[in-house]
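Just below is one structure, and these are the notes that go with it.
Every protein chain of the complex appears in place save one, which is left out.
Note that the chains take the letters A and B in the order they are written out, and that residue 1 is the start of every chain.
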Amino acid sequence: MSTAAWLHGLDLAGVAVFAASGALAAGRKSLDLFGVFIIAAVTAIGGGTTRDLLLDRHPIFWLNDPAYLVTIVLAAGATVLVVRRRPAAASPGRPLLVADALGLALFTITGTRLACEAALPLPACALLGMMTGVLGGVFRDVLSGEVPLILRRDLYATAALAGSLSYLAAQGLPRPVPSLLGLGVVLLLRALAILRGWRLPIFRLPEEPR
Amino acid sequence: MSTAAWLHGLDLAGVAVFAASGALAAGRKSLDLFGVFIIAAVTAIGGGTTRDLLLDRHPIFWLNDPAYLVTIVLAAGATVLVVRRRPAAASPGRPLLVADALGLALFTITGTRLACEAALPLPACALLGMMTGVLGGVFRDVLSGEVPLILRRDLYATAALAGSLSYLAAQGLPRPVPSLLGLGVVLLLRALAILRGWRLPIFRLPEEPR
Partner (left out) sequence: MSTAAWLHGLDLAGVAVFAASGALAAGRKSLDLFGVFIIAAVTAIGGGTTRDLLLDRHPIFWLNDPAYLVTIVLAAGATVLVVRRRPAAASPGRPLLVADALGLALFTITGTRLACEAALPLPACALLGMMTGVLGGVFRDVLSGEVPLILRRDLYATAALAGSLSYLAAQGLPRPVPSLLGLGVVLLLRALAILRGWRLPIFRLPEEPR
């Protein structure tokens, strides 16, 4: 298998994982089956779509490659079938968290790489990489009427940003060292967040008197 | 009247109807008059704007044609005036539902047609068509702080998708058969949903234990 095919496969794996997480979120809101697919699609392609719009990359990555939409339908459908038989599988257990971390890592590094190839300054590369990783989940939460989890969860967007910055800092090294380093940093920070409960300090204001 | 003028007129009719539905939604949230116009505009042009951004069609359809914004202002203004005199008109009765179904059908088929003209694969054409039809309403609901109605309503996005797929399946037939078929499928499914209560199964997960 060529490198390009391998990367495409990883990309589709990330899409599948995020589609499954979107389907689970939709299930908690009692949406109909079609709403489930919509939330799954938004979660899976929201981050990359925003990245492509901001970078003026056309056609948007999923428009010309049916594999993405097919993957989303299959992943969301499988999630619904599995959860209907075994509702316990819906609780976000270890497998889902591992897969979600992989998707976050892959999307973040892909986004950072594409921004670098567009010759943007480093802060913009880091921000675009992080956005590619986290925005799908943000859209999922906004559509479901939730305050985006990303905004208060344990080292989630922070893990994406750290991975993106590691990738950028290692640009002098031979390929594929920067990518592997970036992926590793995201996965490591997610593991620490999940296993050890690492998190950032909360910024809390007192209630406003009225 | 030429075909182009006729299509433009239908398009404006769809915009007017969606603007009125946005104004009604705003009225339920006690927004000020200006907020009413904003929600009306977002509902009316949100779907087509997203379609144009994703397809890289510039200028965005309403930027160069003042008729769209004028129509929105007139439709939202008329809605406010009518509802103030006869509040009973605000309950979403038969006329509004018929008009809304027409708008949904028109926008869905327009979006599918434009995606086809951009030579996209069929799944992307269907998704873009559906998005053109339903996204204005999604934005309206998100701005109003609601879980998008589209995601749980009776055969709404589903009707749009079915119409889009019918249009695509009939591409071999002479014009305007595909368009008429697509429009007819959307309207028929909406009629069944409204008159017979047709809906998709709900996908409901048990509450997570905490």
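A few comments on the model shown:
In this section, a residue touches a chain if its C-beta (ideal position, glycine included) is under 8 Å from a C-beta of that chain, and two chains touch if they have at least 3 such contacts.
Treat the numbers as computed from the prediction; the structure is a model and nothing was measured.
Of B:14, B:27 or B:103, it is B:27 that touches the chain left out of the display. Of the candidate positions B:49, B:112 or B:132, contact with the unshown chain belongs to B:49.
Counting over the whole complex, subunit A has residues 53-56, 118, 120-124, 127-128, 138, 142, 145-148, 150-152, 157-158, 161, 199-206, 208-209 touching the chain that is not drawn. One chain of the complex is left out; on subunit B, the residues touching it are 23-24, 26-36, 38-39, 41, 49, 53, 58-60, 62-66, 69-70, 80, 83-84, 87, 90-91, 142-145.
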